[in-house]
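Here the complex is missing a single protein chain, while all its other protein chains stay put.
Which chain is which? They are A, B and C, in the order written, and residues in each are numbered from 1.
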Amino acid sequence: MKKIINDPATVVADALRGMALAHADLLDVEYDPAVIVRADAPVPRKVAVISGGGAGHEPLHGGFVGRGMLDAACPGAVFTSPTPDQVAAAVARTDGGAGALLVVKNYTGDVLNFETAAELAAADGVDVRTVVVDDDVAVKDSLFTAGRRGVGGTVLLEKVVGAAAERGVDLDGCEALARRVVANVRSMGLALTACTVPHAGEPSFTLADDEMELGIGIHGEPGRQRVPVGPADELVPALLDPILEDLPFAGGDRVLLFTNSMGGTPLIELYLAHGIAERLLAERGITVERRLVGPYVTSLEMQGMSLTLLKLDDELVELWDAPVHTPALRWGV
Amino acid sequence: MKKIINDPATVVADALRGMALAHADLLDVEYDPAVIVRADAPVPRKVAVISGGGAGHEPLHGGFVGRGMLDAACPGAVFTSPTPDQVAAAVARTDGGAGALLVVKNYTGDVLNFETAAELAAADGVDVRTVVVDDDVAVKDSLFTAGRRGVGGTVLLEKVVGAAAERGVDLDGCEALARRVVANVRSMGLALTACTVPHAGEPSFTLADDEMELGIGIHGEPGRQRVPVGPADELVPALLDPILEDLPFAGGDRVLLFTNSMGGTPLIELYLAHGIAERLLAERGITVERRLVGPYVTSLEMQGMSLTLLKLDDELVELWDAPVHTPALRWGV
Amino acid sequence: MACTAEDVARALRAVAAVVKEHREELIRLDREIGDGDHGENLARGFTALVSKLDGDVPALPGGVLRLAATTLISTVGGAAGPLYGTAFLRAATSVGDAATLDAASVAGALQAALEGVVARGKAAVGDKTMVDALTPAVVAAEAASAGGGDVGAVLTAAAEAAEAGATATVPLVARKGRASYLGERSAGHLDPGARSTALVLRSLAGQVLS
Partner (left out) sequence: MACTAEDVARALRAVAAVVKEHREELIRLDREIGDGDHGENLARGFTALVSKLDGDVPALPGGVLRLAATTLISTVGGAAGPLYGTAFLRAATSVGDAATLDAASVAGALQAALEGVVARGKAAVGDKTMVDALTPAVVAAEAASAGGGDVGAVLTAAAEAAEAGATATVPLVARKGRASYLGERSAGHLDPGARSTALVLRSLAGQVLS
């Protein structure tokens, strides 16, 4: 394992210190418990939009804290969901009197810890709602399993709901909007290489030189299927087709296409894949009205990518275009 | 070699197609010869700021085309300088009557090809100036060698000079400013892993599990020295100290600190390293007034980082803060 | 033989030592079908618990168990944090403010812990989780207690059953937790949470017997 770190046990806190210095104008960082807070929090009478999850997915979630997106993010240890006290502290720190919406990726650990936190915050008298994002079509959904994972769709939800909250939409409205996004967003990813969690010291799985993992999550966990690597013209449909079939998306739909790097895949490959995905969508009569291309929901240094499709309507387009000012996304300000 | 591509021979053009679709509002892309042009070019009476270089360093340079930065970028094949006809086409396409400034990273190939292009453009009656960036302190400078390489400092120069050109500074002024940036910027990088050029199919070098290359360039070329990997508290000074000694930077200086990922190093490590660099600068009484943290000058999927320091004055701060609207850098608009 | 708060604290220190010792093993198991953090998460949590116990040991066994619960909840994270935390919280509630714990109250605490884990995680036996270790452990503990065994016997019976239950997770296809994303590919691997549950019970038994 070669990483630019000192001690695996302190890697999250050490990175937070650098992040705090790099974005002092946007963020306040607290260390015990670890919470990244929008510098001007609490914003009076605004719904606080809060997310969190294991570290190692940067810029998710801390890079999306700021005006027009998240009020706070709670980073757990690498690939480990945060603890309830972090989330409770985030609620306390950002509550502007209009309640808080917790954006939770659907992993057992995240769900359980946020659940406990919501109980703590409710006990403090804050109106807290939870929305669980489960957009990963690689996982078959069922009442008898942990259900689908939350992956790339989370960023789109945070942007859109963050914009609504910034405009003064109330907690009911933010919650309903968040559920609408969840209902209309689908993702799927693949990995060409594994990643190494600092405290584990070894890659989370190993792949032969001609293999890839199809249907990976974002925690360095192996995917559903190990298959031979093909050319980009095969890889992109292998992600896109299951997404399209799932919702389903159909000709005439307007979509946001999010082409995401898992971290180690360079921009040149990502743009290449994005171009193919746009072509395939055009062939089906689906209109790509907005796009996001880059490493936004990562798994440390993992090489791979994911595609996310969000079905758009005028309101979602407007909220997507609304001003945002965070370390990782910025426009309109 | 595992990459999300179709054919190594067409990888740059294929990626350009995706980039054009992803940023249709900002960029026009031409394919033969390959040039990425600001959508509203030519801007009348504005100096055209043009750069280029081998592909594989994305977002450099195409990601910096747009208002307040570059008018055009010429991507060569991966890690291969562009050809003179690309540069000449870029000049022709962006010339607003105020001349063109070519920003060239100091590599023999880039220098020779831009030199030829400048001759072609001059023959067409355009006033063309060339500024060569050579900020890499890892290479000993000498009249009898190829001299220092151009690395991270290039982005800072493109931002600052692009802002000046946008404000209407004339060609003499832009050229003088560019030379001032070159005189005040220094960089150094290290690699933890090598990268694989698509057409080569194999890594450009191999490193043992406990080794790193110190003083790498950005073309997957091996560095000056192969040394054991230490903790971040050793790696960061190994980059920072030679930079500080070189200019030299001293207590009381105001600087922009640019902490750059070579592509494969994740943000969590980059923030961690940035935090250490800021602490070390503070200890020396050097004030970090601006910062840039992220993968901006990359070597495909290489894991590693570089540090760049630019000595600031009021004018440079103002130009850095000026509005910019490109795929990779955006603020103030 | 009955356990005081000091005994419970000593037993938890023993657990912490064993978890630390098996940290790499649990990481490896979790890497195979999860995300490789289970050993690190538990080690972090129990290390934090030992620090707290170094400061001040609550007067009653229930207080010690409650301290374990809150510490694990606020330091472990992941799925295991709330699950282990809830287990200890329910155990604490179950023993109430008894000054010492006897075999019956230990068996009852284990039963309460299991109920808490199931309430939180909604896993059933056969889903390839810690429930597969804890369920037979509770059955065995109750049998041992009903048969007149002391605390040591109860915990030893629980540990043995948990170990068997953990081993039995190997062929299973996971239906809960992160391993469930692997589908059929999760078969053939020992569940890390079941393994850690067996380790915790074995170290509790070992400490009480020594």
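One rule holds in what follows: a residue touches a chain if its C-beta (ideal position, glycine included) is under 8 Å from a C-beta of that chain, and two chains touch if they have at least 3 such contacts.
All figures in this text were calculated on a predicted structure; none of them were measured in a lab.
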Omitted chain's touching partners, listed by label: B
Residue, one of B:F79, B:F258, B:Y271 or B:W320, that touches the chain absent here: B:F79
Absent-chain contact - pick from B:F64, B:Y107 or B:F258: B:Y107
Residue touching the undisplayed chain, where the options are B:P33, B:G173 or B:P237: B:P33
Missing-chain contacts mapped onto chain B: 9, 33, 54, 76-85, 107-109, 112-113, 115-116, 138-140, 144-146, 149, 197, 199-200, 202, 204-205, 217, 219-224
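Everything below uses one rule, namely that only the chains that are shown with their structure count from here on.
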Starting at chain B, fewest touch steps before arriving at chain C: 2
For chain A paired with chain C, centre-to-centre distance based on mean C-alpha positions, whole Å: 32
Shared-contact residues (touching 2 or more other chains) in chain C: none
Chain B, residues touching no fewer than two other chains: none
